[in-house]
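With one protein chain held back, the other chains of the complex are shown just where they sit.
Entry: chain A
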Amino acid sequence: MLKRDSNAQQKANNKIVARLALVVVCMFAFGFALVPLYDVFCDLTGLNGRSIQRADAGLTADDLTQVDNNRKVKLEFVSFSKAGHQWRFSALEPVVRVHPGEMQNVRFTIENTSSETAFVQAIPSVSPGQAGLYLHKTECFCFEQQKIEGKQKVEFVMRFYLDSALPKDISQMTLAYTLYAVDGNTTARVN
């Protein structure tokens, strides 16, 4: 290690400071990059039951004919509406038992007990999370925002089937819908 005059020392310091500052900026950006990375990760792995928020495009006739008659899976439907709203959201068939591969319809109703028109969005969540990958919905009110007039009750149909590739150890699953208010910004806020 050589003796340094203070100018050289200053330069050497500045070089490291600049590099470390760059690390800080990158890590700040990384914090925000975690948001899309999280979505990508969940979509790829089906964690969080988030991969089901779209209609299945890759539906072929083949999928439907391969009904696995050897087992039945118990599906529970749970419905919540976000606190602070005058909605009644319920599943008309809270529990169904289906063969994997078999197409099934279930009905939900949303009743707006207030006198104002409500714009709502149902957000699904599947547990166990991995099962979300095998639940295919072909028609669902949750794909888009719904408009419910005041003092009105609307019935919706959700059409789905379970993939026959559903792992054998999953014999029971739950699909939970939470109803949120949406406005122009598609954000929900309570209070």
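What we mean here is this: a residue touches a chain if its C-beta (ideal position, glycine included) is under 8 Å from a C-beta of that chain, and two chains touch if they have at least 3 such contacts; residues count from 1.
Methods note: contacts and distances are computed from a predicted model.
Among the names given as "Cytochrome c oxidase subunit 1", "ABC transporter permease", "Elongation factor P" or "Diketogulonate reductase-like aldo/keto reductase", UniProt records the absent chain under the name "Cytochrome c oxidase subunit 1". Checked against the full complex, the candidates A:27, A:44 or A:165 give a single residue touching the omitted chain, namely A:27. Contact with the chain not shown here comes from a single listed residue; of A:90, A:130 or A:146, that residue is A:130.
In the full complex, the hidden chain is touched by chain A at residues 1-3, 5-6, 9, 12-13, 16-17, 20-21, 23-25, 27-28, 30-32, 34-35, 38, 42, 45, 47-48, 50, 82, 121, 123, 127-130, 178, 180-182, 185-191.
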